[in-house]
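Yeah, one chain of the complex is gone here, protein chain that is, but the others are all in their spots.
Then we have chain A:
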Amino acid sequence: MTIRRTRPLANEENKNMSALIELQNISLKAAELVEEGRVHKSLYSDPAIFEEELDLVFNNTWVFVGHESEVPEAGSFKTAYIGRQPVILSRDRKMNLHVLQNRCRHRGATVCEARKGKTKAFTCPYHGWGYGLDGSLRALPKPEEYAGVFDTSEMPLESLRVETYQGMVFATFKNDIEPLEDFLGAARKWIDLFMKQGGGYPVKVLGEHRFNFPGNWKIQLENTTDAYHFPIVHKSFVTSLDEATADIFDFLDGEGFVEDLGNGHSAMVMIPQLVDLEADLDQPIPPRFEALAQELRDEGRPEDEVRKLVRAAHGTGFNLNLFPNVSCSMAFFRVLRPVSVGETEIQHVALGGEGAPAPFNRKRMRLHEHFQGPMGFGTPDDGEAWERVQKGSMAGTDGWILVNRGMNNLHDSADGNVAGAVCSETGMRGAYRQYKKLMAAGQEK
């Protein structure tokens, strides 16, 4: 019998065959509940499926944990989660990055509760075990009682595999999956484009909004590649814009598209003229950015830099959805975390330029506040729609969620990938295909 679980059962003593088979069936069931073009509504609300997702999706692939600018110096750290597991992203004295399980090797307490900061060590508050920035166990009170029991070199904070691309830091528990760059694959081109919005300066995290909603994480995963909802859900946001900007956001009849990038990733281009922020710098400055342009000129910035910064201030005209937990969404990172089957936490991470002119970063923050976060003009309406999906999906004993929009109207993208219209559900189908693959693989373990 080759059944093997990566996650130990709650009660090791009762690890009998029937329990194993039951778990096996849940992941198989979840995979079967995903069809090309529709997914079963129970994927939003079945707690057993959720438990399997933590193991087979979040503990089993590359997960975004932060941006390098959040840990800029030796000793910098931030706390994060991979699924339900608390981790620490730290930078050691040699400037190497580490992702460590936030769990003391002695009795299991978290060794760090701060959101971010700078430190020389992580010290467990319970019995004082002290760990270095690389996770190594440096000191513990009264070590003599462990003489002959274990050596401190055997007890570092458990370390995860870490790789970065363009400053985005990903970690995984798996040593045998593909390198990050292969996992990102065709998405790398879009990350490169996304990182042009520093306006000639390295992209830097400026702060973040945090909110939660009573619904399943996949509802949020779908939303970042859903242009169809924009003019409906965000009508009040569009109304609040000047006419020229409102026109830009009227994109459903435009030349945009959704491209399936493989491995669950997709790019949704809403505003094609804003795909490359370093192109078309001779375009007139839109009224929305005239005040910023003037502020930059008043600082003595040359006109070409003013134009580059103003164009970057827009953010990109696309959402890049990276499976399973992060999106490079126009001007910010959207990071999701599954809390329970019916609760999801979301961070909207604001971005600017490291060393960029203060008026540029201020404008970026004001634009972020305008739409994003729990008090933005966009997010609360998204949250309302998602909450309704979770609630409504409970109606009936059987039912399906449709993700088949534009299924019969596909074309090849410039890069030879499958693409659909901007308001197609091509990106959702790509994400669910990857989900199905990971969940189905669970039964083979």
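Convention: contacts are C-beta pairs under 8 Å (C-beta built on N, C-alpha and C of every residue); 3 or more make two chains touch, one makes a residue touch a chain; residues count from 1.
Operating definition for what follows: contacts and distances are computed from a predicted model.
Chemist: Out of "Transporter", "Molybdopterin synthase sulfur carrier subunit", "Maltose/maltodextrin transport system permease protein MalG" or "3-phenylpropionate/cinnamic acid dioxygenase, small subunit", which one is the UniProt protein name for the chain not included here?
Modeler: Going by UniProt, the chain not displayed is called "3-phenylpropionate/cinnamic acid dioxygenase, small subunit".
Chemist: Hey, which of A:Arg93, A:Lys120, A:Lys174 or A:Lys235 is the one touching the hidden chain?
Modeler: A:Lys235
Chemist: Among A:Leu54, A:Ala74, A:Ile285 or A:Ala385, which residue is in contact with the omitted chain in the full complex?
Modeler: Residue touching the chain left out of view: A:Ala385.
Chemist: Tell me which of A:Leu206, A:Leu292 or A:Ala312 is the one touching the absent chain.
Modeler: A:Leu206
Chemist: Could you tell which one of A:Arg115, A:Arg297 or A:His411 touches the chain left off the display?
Modeler: A:Arg115
Chemist: Even though one chain is hidden, which residues of chain A still touch it in the full complex?
Modeler: That gives, for chain A, the contact residues 115, 206-213, 233, 235-237, 239-240, 345-346, 350, 358, 361-362, 365-366, 368-370, 373-375, 377, 379-381, 383-385, 387.
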